[in-house]
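I have a structure here, written as structure tokens, and I will follow up with some questions on it.
Every protein chain except one is present and positioned as in the full complex.
Order as written gives the chain letters A, B and C; numbering starts at 1 within each chain.
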Amino acid sequence: MLRARQFGTVIGLAVLCAVLWALTPHFLTVSNLLNIAQQTSINAIVAVGMTFVIISGGIDLSVGSIVALAGVALGAMLQTGYPLPVALAAALAAGTACGMLNGALVSVGGLPPFIATLGMMSAARGTALVFTEGRPISGFDDGFRVLATGSIGFVPAPVVVMILVYVVAHIVLTRTTFGRYVYAIGGNEEATRLSGVAVRFHKTLIYGTSGLISAVAAIVLTARLNSAQPIAGMMYELDAIAATVIGGTSLMGGQGTLAGTLVGALIMGVLRNGLNLLGVSSFLQQIVIGVVIVSAVLVDTMLKRHKE
Amino acid sequence: MLRARQFGTVIGLAVLCAVLWALTPHFLTVSNLLNIAQQTSINAIVAVGMTFVIISGGIDLSVGSIVALAGVALGAMLQTGYPLPVALAAALAAGTACGMLNGALVSVGGLPPFIATLGMMSAARGTALVFTEGRPISGFDDGFRVLATGSIGFVPAPVVVMILVYVVAHIVLTRTTFGRYVYAIGGNEEATRLSGVAVRFHKTLIYGTSGLISAVAAIVLTARLNSAQPIAGMMYELDAIAATVIGGTSLMGGQGTLAGTLVGALIMGVLRNGLNLLGVSSFLQQIVIGVVIVSAVLVDTMLKRHKE
Amino acid sequence: MTTAEPPVLEMRGIRKAFPGVVALDGVDLTLHAGEVHMLLGENGAGKSTLMKILSGAYRKDAGEIRVLGRDVDIQSPRDALALGIRVIYQELNLVPHLSVAENIFLGAAPTRGLGVIDWRRLFGNTSRLLNDLGMDLAPATPLHRLSLAQRQMVEIAKALKDPSTGSGQVAKILVMDEPTSALTSREVDRLFALIARLIAGGVAIVYITHRLDEVYRIGHRVSVLRDGRQVATKRLSEVTVAELVRLMANREVGDHFPRQRTAPGAELLRVEQLGRRGALSDISFSLRSGEVVGIAGLLGAGRSELARVLAGADRSDAGRVVCHGQIVKFRTPADAIRQGIGLLPEDRKAEGLVAGLTVARNLALPHGRKLARAGFLPRGCEERFAEPIVKDLRVKATPTQPVRLLSGGNQQKVVLGKWLAGDARIFIFDEPTRGVDVGAKVEIYHLINRLTASGAGIIMISSELPELLGMSDRILVMCRGRIQAEFSAADATQERVLSAALGLAC
Partner (left out) sequence: SCNRAAPGAGDKPTVALVLKTLNHPFFVDMRRGAQEAADRLGINLQVQAAEREVDVDKQMQIVENLLQTGIKVLVITPSGSREIISALVKARDAGVPIVIVDTRLDAKAAADAGVHAQTFIGSDNYEGGRLAGEYTVTATGGKARVGILEGIPGHETGDSRLRGFRDAMAKAPGMTIAASQPANWERDQGFNVFQNMLQAHPDIDTVFAASDLMALGAVEAIAAAGKTGKIRVIGFDALDDAKQAIEAGTMAASVAQFPYEMGKIAVESAVKVLAGEKLPADIMVKLEMVTKKRR
């Protein structure tokens, strides 16, 4: 099932690529593909945490705001002159703390995830704005910017980070007890509790993971833009949820894969890139995006049905 | 249980009002309360359709875009000189059609509601933009504007519309087979299907209802702004979902009430009004909004737990 | 089973109230090592609640629990697991998209440090355990692919897993809440063999069931609950079946299988070479008015699949169905209902009930159109509609209670009740008495008589052979998606049906 689902989405992606390849010679070039990978990386990273949360039966609306807050924390530390590792650690800690607070509100406080993370979405954004008085922090030195401008071989640094995040997260999700509890909690929370699993603890960790990963995205974004902005990351939650759901993860929880999420993020990235390459007018773009997203998942659904 | 839930949220609203009353003399005045009612009306109306959809186990991200599209349809008809009833009917038809298309994609196409309505969100907005070339349509005659500026007794017209929508929708939801099926489908779709209910048909209707109600909101909004904007209604989906969930409707489907949704919408409306009255700085407002939303629902959750 | 040793478990004066109901009112239970203690009572008597308190799923309002003579405070399932208390819950508690192995070892998977799961050991342990239980299931199969009966076996395996391979305590106390309600006789035999091994090893077992034949096969002592109160605890050697029934029901329950046969009338339904890829092939039979056709078969034989196809829940891809003399094609369950077919599905939680709705609304769900006037439901019409059904079936609930709060057996009655007031003429009952108490079972049998007397035809799928033999006019035996044999009521015996089900006759 899961495999079939992924497979379908891959076909959607393949069709999309084929169409773009036929329509424009600029699409299938090494440099453009690297561009897409790079442009997709941030959404793809954020979507990893989102996938954890959604598989566990929750949702995280605060990822975008956490990206902003962690970015601002990073920017402020760097500008104050703290060494890079300290600043990075601070950003990751800020993200994780926000995430764990989400998790605690959900698991201990018993709030619906939508509400807890909606509150955090608003509060974290507000904190970032208050802290910076609404102004971006910018101008970092090159040691830091390597995270955006550097590359290993021909692979740009953001893509390297993305691959690392996916590999580690995939191992965690498929190979560890924590990962399996993510599925178990999403599939049947009561059964998981009755099996003696510390559900509250693990839920807190799950949201903490999402916060941590958002902070990783914040680091890449800040390096890429050479600027930490309190208004960064707006609407990231929607993109991340979309990538996750397009990738076959069910919002009802209990099932999903990171490979699917990556494909989902790529579909969105390729689509936006293609529309730019084709020079589609700004108003029409939105129609095309809507139609393509629906079609891609529809293909997938049809294939799945056919298989059954 | 449902009653207990509502009850808790009402207490949250009451506490909020009491605090504001203590903090500012401007809060508890007739004119301010009417203000709040009027300002809440559009979100409250949109949230009615959202409540139907969420109780049935779905979600509708396209409400804001449908508000824009229906508004633009209305504006264009009025400007072309069609009589008011025809223009209103056209707006309602446009909204319903978009909603039914959502419903068909979900029920017949088998798409996850998130994806189907995400696609519509993008496509309907794009259509509104293409149609108007991005420009607002304005200048309507006073006969139409009565819908915003008129009042019955001292109750402003938008509030009258809101009350009507709530009364009718409440009756539909609690007194008709259709309403019953909304709950049944959300509670256990397979069991409902096996009971001989035409689940696909009713799901299409449910999303159609949401589209229809969004169109009603569009009419009120267009009258209020005296302008039909293709970019109107952005982020309405988030506000509407928030009102619904704050009001105790579960995103898992199967339970919820419109009374709760109304209270949820009021909490958000009162909060924003209060923050303006108190002159809380804009950045701080976001923090306060986050904290208050979480607290209001937390109170409710605690009360519920205590009762059990 | 010696009373001289200190008891493994003592529960004293256990009380538990839910809003509106006192589920338990001062119940005592003593359990000794190596005994199988049967816990009996009507639906809603409080059996499951008592066991959920023991397992930490619920907290008690009052009373005390002692394990091996020590006072214990069970706050959560973890506490209970640490004390060696294992429970097989009545409503299965499994995770649909995890594998069989992961479900069995949920919370106790072998790791290689850092929380990394040791899959080889996990699958190895699972295979061994499943072999022990006589199940041929691949450990890696996702749970949602299994039939209800197979899931039940997984739930059993979960409670019986050898803790030395995972974490936690050796099982000292094992609670089985209706473990056989979805099993066929072959699996039941295996389970009982296992129980014998366990008690020989000193495990104490609490066993809840509504199948009275099981009580004497494996039980040593019995406790009977009625309306949340304990009415008796006895040695089974000192009590007769009739006494037990009277203790539970507090009234006389008549003949166990009171089938009143009527002469079959016109043909209601004919199935010709019906097939569905991977599940059914070449199914042909007919059902006449006034007839009860029983369908026997082992776990996974395809009986439920057949029921679903006949009710329009799944589609067939070969053959045809003739209903009231006309060829019919069901695209949805609604089509089948329009032909007068009512299905009582096997899995009440997943297919039968909308748990959050009230009893009345569940009962009225298929009858919306009939109850409504121009789409509007007059105030209280569902409750009025439900009242007689609730009374008729002795559902221990009011029409306005949410179904989710009912005991398992009472929920089953609600599923059954959904079709009674309609125009259905063809009833497909898939395990109709699953989890239903003795008294109610007999009532359901009477109901079947009433339905057939009024001209309905019934297809009854049951894994309880005595019931099937006692109530059917004809018995079809299914094996691997085919009809293996057909017996008339007179010819059918337990042995013949079983050997056909095992495929021995082919």
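Operating definition for what follows: contacts are C-beta pairs under 8 Å (C-beta built on N, C-alpha and C of every residue); 3 or more make two chains touch, one makes a residue touch a chain.
Predicted, not measured: the structure shown is a model, and the values here were computed from it.
Among the displayed chains, contact with the absent chain in the complete complex occurs for A, B.
Only one of A:Leu225, A:Met252 or A:Val291 touches the chain withheld from this view, namely A:Leu225. Note on the undisplayed chain: of the listed residues A:Thr9, A:Gln39 or A:Ser62, the one touching it is A:Gln39. Within the complete assembly, residues 24, 26, 29, 31-32, 35, 38-39, 42, 129, 133-136, 138-139, 148-149, 221, 224-227, 229-232, 234, 272-273, 275-279, 281-283, 285-286 of chain A touch the chain that is not shown. Touching residues on chain B toward the chain that is not drawn are 23-26, 29, 31-32, 35, 38-39, 42, 129, 132, 134-136, 138-139, 148-149, 221, 224-227, 229-232, 234-235, 272-273, 276-284, 286.
Keep this in mind: only the chains that are shown with their structure count from here on.
Looking at contact counts per chain pair, the maximum sits at A-B.
Chain A and chain B, compared by their mean Cα positions, are separated by 28 Å. Every residue of chain B that touches chain C in the complex is listed here, in rising order: 1, 175-178, 180-181, 183-184, 187-188, 190-198, 254-255, 307-308. Contact residues on chain C toward chain B in their complex (touch as defined above): 19, 311, 313, 332-334, 336-338, 343, 345, 350-357, 361, 364-366, 368-369, 371-372, 375-377, 379, 402, 418.
By the touch rule above, chain C contacts chain A in their complex via residues 55, 57, 76-78, 81, 87, 89, 93-98, 102, 106-109, 111, 114-117, 142, 158, 168.
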